[in-house]
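Here the complex is missing a single protein chain, while all its other protein chains stay put.
On to subunit A.
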Amino acid sequence: MALAFDEYGRPFIILKEQDQKTRLRGIEAQKANISAGKAVARILRTSLGPKGMDKILQSPDGDVTITNDGATILEQMDVDNQIAKLMVELSRSQDYEIGDGTTGVVVMAGALLDQAERLLERGIHPIRIAEGYEMASRIAVEHLEHISKKFDFGATNIEPLVQTCMTTLSSKIVNRCKCHLAEISVKAVLSVADLDRKDVNLDMIKVEGKVGGKLEDTELIYGITVDKDMSHPQMPKQIEDAKIAILTCPFEPPKPKTKHKVDIDTVEKFQTLRLQEQKYFDDMVQKCKDAGATLVICQWGFDDEANHLLMHRNLPAVRWVGGVELELIAIATGGRIVPRFQELTPEKLGRAGLVREKSFGTTKDKMLYIEHCANSRAVTIFIRGGNKMMIEETKRSIHDALCVARNLIRNNSIVYGGGSAEISCSIAVEAAADKYPGVEQYAIRAFADALDSVPMALAENSGLQPIETLSEVKSQQIKENNPHYGIDCNDVGTNDMRQQDVFETLIGKQQQILLATQVVKMILKIDDVISPSDY
């Protein structure tokens, strides 16, 4: 480590405990950072595309996750390196913002870093590279807009949406029944979507999973499922035209927040207290009855006595329902969450056409279905599958598909997939590069090369000759001036992505390029890494 000396030859101490820290500077630091970023990208590279492979991740506690989703892999990878953490962040922000393309964004960033390394070796200043990238990304994003297509869909014509979701799902393990799942996702999104405001609240879609059965049994329920059963085993298992009281107060005597004591010093007091207690339980049940409720859903538990009283008065009840579920039930049934028995009125009750208890398998696994709700704006996707990991992976895949459908509702522009958009952008950026005077030109050209790496990875994963395939497709695009040619991953026999119906969302692609460029710019600007050494 470089030390500074004063005029008498004594070292200046600039950092605290300076000699115990490792420090990388200048070109060394940049190269180390780039190689870390590339290493992360390399891990994800093989997961890209419909023929991409999965990863097994074993958590510190020994739990196994098998996934193909870039964001999940990186999140669980237990990364230590600072730059690698930036890449993890990158994938996560793509996940939050778009929900899909989490692998692609990392691969893209890795390719950009790779190109930047070569430019650095030629002696181009990192800031100039960063600026060149910035310009190039602007060109690419504009070009994407240019080649994008709008398509129409409505509540009746969902086919285009389903096609796009299928593209997303085809890279996951669930591609066996992607058609079925894509349809479910689209229907779910459409039923909660506000088409006028172009807004979708994905919180309204609950994704539940239960092991057993097969993937094809996955279904969309227009209503809510709760992983609970009736509080008393002898309560009816099926209620039609239910009027639901949604309570957040327990069926128990009140517990005032202020500290208090009730002193019993005479027999009379003891007895009055007893009577009061009985009356209290009676009152609570009576109030629910009076409001006209035929089902009580309570956030808290209730006492044996209250339980029996409810049963006795023929008022089925469910206890210990979680807060989130309670809210969803309230939304779905159009009821209000009532925090006090006194405030329970008939208007505040939720309505559902059918509430039923369904049991699964040989163990007594029961779930409560609340269906035909007054307001069908909350739905549940119920996933079945052979094992736990399958269910988890399906949940993640469905989440991706839901996000894609939502993005399409927000903005119905699409670009064609299979690497065709990247290739087209690469051609456009390459062509634009020559117009820029100055060193940035090189960076812009490098950006074009980096764009090629996504289709290249696709081809590689599909077992095709990457360079041959890519150059062929590229020349085809230029020759016919048609941005729809991509990599034929599934060996269908045509390069035209329009015929293969492989779509991706425009905002997803744009976001990928923008995010990747930003992170790469950030990494390039670092020229000094100071880290405490191990002790």
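As a convention for this text, contacts are C-beta pairs under 8 Å (C-beta built on N, C-alpha and C of every residue); 3 or more make two chains touch, one makes a residue touch a chain; residues count from 1.
The rule we apply is simple: contacts and distances are computed from a predicted model.
Within the choices "Sorbitol dehydrogenase", "CCT-beta", "Phospholipid/glycerol acyltransferase domain-containing protein" or "Very-long-chain enoyl-CoA reductase", the name that UniProt assigns to the complex's undisplayed chain is "CCT-beta". Here the missing chain is touched by one residue of A:322, A:346, A:463 or A:532, and it is A:463. Residue in contact with the omitted chain (choice from A:157, A:359, A:465 or A:494): A:359. Looking at A:118, A:214 or A:340, the residue that reaches the missing chain in the full complex is A:214. Residue A:173 is the one among A:71, A:130, A:173 or A:355 that touches the chain not shown. Touching residues on subunit A toward the chain that is not drawn are 28, 31-32, 35-36, 39-40, 43, 46, 51, 53-62, 64, 66, 68, 73, 76-81, 83-84, 173, 176, 211-215, 232-234, 252-256, 259-267, 270-271, 273-274, 276-278, 280-281, 303-305, 307-309, 311-312, 359-365, 385-390, 463.
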